[in-house]
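Handing you a structure now.
With one protein chain removed, the remaining protein chains of the complex are shown where they sit.
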Amino acid sequence: MGQVDFKNLRKSFGSTNIIDGLNLEIHNSEFLVLLGPSGCGKSTTLRLLAGLESVSSGTISIDGCDVTELEPRDRDIAMVFQNYALYPTMTVEQNIGFGLKAKKMSPKLIKEKVNEVADLLGLTHLLNRKPNALSGGQQQRVAIGRAIVRKPKVFLFDEPLSNLDANLRLEMRAEIMKLHRELGATTIFVTHDQEEAMAMADRIVIMDKGLIEQVGTPTEIYFQPKTRMVAGFIGNPSMNFMKGEISKNSELKLPIGNIKVNTILNLGQHIDVGIRPEKIKLADPKRKPNENIVRVMVTNIELLGPRAIVKMEHESGQVLTSVVDHDEIGKYELGTNISISLASNALHIFPKIKD
Amino acid sequence: MHIKYKLILPLVFLLSGIMLYPFIFSLWLSLQDYRLTRINDVQFVGFENFGFIATDQSFLNAMGNTISFVASAVIIELIFGLSLALLIQKLLIFRGFVRSILLAPMFITPIAVGLMFRFLLNSEIGIIPFYLLRFGVSLDWFGPELALFSIVLIDVWQWTPFMLLMFLAGLEALPKTPFEAARVDGAGRWLTFSSITLPMLRPVIVVALIIRALDAFKVFEYVFAITRGGPGNSTETIMYYIYQTGFRFFRMGEAAAASILLIIFILVFVILIVYLSRPKVIK
Partner (left out) sequence: MIVSFENRLSRFLGTTAIFIAIILVLFPFLWIFLESIKPPSLGGRPDIWRFEPSWENWHEIVFNSNVPLNILNSFFIALITVVISLICGAPAAYAFSRFRGFQGARYSILAAEMMPPAILILPLFLLLYKLELIDSRVGVITAHLTFVVPVVAWFLIGFFDEVPKDLEDQAMIDGYTRFQAFYKVILPAVRPGLAAAGIFGFVLSWNDLFYSLLLTGAESRTLPVAIAGFWTFRGIELGKMAVAILIAVIPVLILSYSIQKHLIRGIGGSGVKY
């Protein structure tokens, strides 16, 4: 079990609202990732759920039981902190066993459980060391061990991988996913790294400025971004955006010309039109329907091994970025004009909200 | 000459003149029969002074008084200082204000503190005995039984603030996240204190303990202001003993020997504390 429910959650520090009416249901056994730019309130959300911060209004329930006012220890959750938060004066063994000691479990049983977890995480030979004698990856494992030894209903991770170097990060990522599959406990994982989110999540929650922008599977988030913010935040290099307006005959009036699409938007509505870099292709001489051909000049080419990032500029000044496979790169030449095609069905249209 | 030696030169000169030379002079002095009353008749006597001091009942008594004084004062100050620091850290308002008030005693001249309490606790004109008497409590604060304890209390009044200062800074500097982890781990207040706060604070506690103890060994002003070592010699401390021997009985050689024994004792004490308080190594 481990179903979490946020209802109308609000949190303010002083007069600034950090979390501004958050509603979210997290399913049992789910691996949910909170993703968003730094400062958007991810940690605060997690700390509210942990009980480390008190809510300003709204309720939090775990398995249908209202925990809003409960102390952290009564919520049956465990948390892994960004800097691991190991107890510096305790050995690895004492660190892992501390939560059990707090529950007044017998030393013998504690030892048994700690050994079991240490075994699972490959920490057995380190049990008598202090945290400052461990590498970053080992400290990370201890922090995870400390969480799983208590077998809580819900695991909370606050950017646990951001202090590790790239290789170790991949390794720990896989390990956390494996643990999740084996233990089956609900896991809420905070990160600002979209790649990490895509790779790990059952569902991703995109947050911005204390609000949820979109909830969905990684595929949904990538291919059907619901808001301009999500579209721009997900994807690397990020989506190309063009400012535009709906003109007559449901045509998009864009800097690069008019494009015909099916839209229900009204005449004169201001919009942003987005297209992912990998959807910008060289125009096929045998023109297909639904393709919009645009002449642009190649202004920059960055080679990135298997792929290259090509920047181009339209005569209107509109800049576009495209991702090109290595074997295609010969067709692009710096400073020359080329024709590219933008498939209508690859365009994402976001109405501008007046403010 | 490298610039680093030029930079320390003034200090080296100064300290050689005012500390190293007197220190060596003191060592020499301790081997002489040197009396202020017979300043032209100084005789080398070897370790005779040490022999005399080491068997002198007054010296042993002064040493005993000093050790009782230091141990009780420092331990009480440690407990009060730590408790107050923990409380003040939890203060939601007026924190800076409260801290400023509570730190005040450590800055004022000890002779003033001694004299204030001499009168506050005086059995005829003191306010405290006067009002205690109304509750039927009659204590002779500077009588034979209580005098040393009263001096401990005065030291506690003046120097608990020092412990408070150290511990407030120590607590402030502790990382916050282990405490959050402990809350999530379900640790109660006592378990958090005993297994997280206290061990993490240990280096600060050791330093505060050593500084305060070394300072307490020098206790002189309260004794001078209040009891002059009495009643009997129940409050004679080592500093007061040296002061008496050297400047009232004019026996400089013996006073020097006593001060050297004091230094050796302090050295042993510091080494012992450092040794005892080292983190335990787990095999």
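Which chain is which? They are A and B, in the order written, and residues in each are numbered from 1.
Basically, a contact is a pair of C-beta atoms (placed from the backbone, for glycine too) under 8 Å apart; a residue touches a chain by one contact, two chains touch by 3 or more.
Since this is a predicted model, take the numbers as computed values, not measurements.
Though it is not drawn, the left-out chain touches B in the full complex.
The chain not shown here is touched by just one of B:G126, B:P199 or B:P231, and that residue is B:G126. Touching the omitted chain from subunit B are residues 3-4, 6-8, 10-15, 18-19, 21-23, 25-26, 29, 83-84, 87-88, 90-94, 98, 100-105, 107-113, 115-120, 125-127, 130-131, 157, 165-166, 169-170, 173-174, 189, 203-204, 207, 211, 214, 217-218, 220-221, 224-225, 238-239, 242-243, 246-247, 252, 255-256, 258-260, 262-263, 266, 270.
Just so we're on the same page, only the chains that are shown with their structure count from here on.
Centroids of subunit A and subunit B (each the mean of its C-alpha atoms) stand 58 Å apart. Subunit B meets subunit A in the complex at residues 175, 177-178, 180-188, 191, 195-196, 199-200, 202, 279, 282-283. The touching residues of subunit A, counted against subunit B in their complex, run 50-52, 71-73, 77-79, 81, 83, 85-91, 94, 98-99, 101-103, 128, 146, 150.
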